[in-house]
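With one protein chain withheld, the remaining protein chains of the complex are depicted in position.
Let's turn to chain A:
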Amino acid sequence: MDVHDMIHDRLRETGVTLAATLPDDWVAPLIGRIDRDPEMRHVPVAREAEAIAVCSGAFFGGVRSVAVMGATGLLTCMGELATLNLRHQIPVFIVASRRGSIDDHRVYQEVQGRRTFAVLDAYDFPYHVVERTEDLGCIPDAYEACRLQKRPFVLFLARKLVKGAAA
């Protein structure tokens, strides 16, 4: 069992049965696990904000869901997260790659690395970074915190967690 299997398992243990996804290369393996799970409804989308809205609609159907995306896609969702989820107090649980960290040597990710947390802080959207497999047990608590706070919650997957040590 690899880390992507483990994340998928923790999501299942949390009761997640619907996932709306758009990949970057860090979360693509997790999306593959979701796609192969016959007990999890997989909704691939064409733009990340669609995943936010799909999960928001699923909330009212009494279904636990997750939106999976890259950090760049997350930044494109801020208007929808503010005017749908913050406006209506609809929780949405997001799993995103923590791009632009000091061990992510991709020039087109450096702005995401410097500004993503600042943007989330400005909106008062809670987040948590998972760096080790031992910490994946936090997923049920993170999901509950998302519900309790009635707003978007982002669980970031660090590079060393999903890609290994080498940059």
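As a working rule, a contact is a pair of C-beta atoms (placed from the backbone, for glycine too) under 8 Å apart; a residue touches a chain by one contact, two chains touch by 3 or more; residues count from 1.
Definition applied: contacts and distances are computed from a predicted model.
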### Query
With one chain of the assembly withheld, which option in "Sugar ABC transporter permease", "Peptidase M16 inactive domain protein", "Heme exporter protein B" or "Thiamine pyrophosphate enzyme TPP-binding domain-containing protein" matches that chain's UniProt protein name?
"Thiamine pyrophosphate enzyme TPP-binding domain-containing protein"
### Message
Touch as defined at the start, partner being the missing chain; which of A:50, A:110 or A:131 qualifies?
### Response
A:50
### Task
May I ask which residue of A:18, A:74, A:94 or A:154 touches the chain that does not appear here?
A:18
### Query
Which parts of chain A are in contact with the chain that was left out?
18, 20, 41, 43-47, 49-63, 65, 79-80, 82-84, 87-91, 147-148, 150
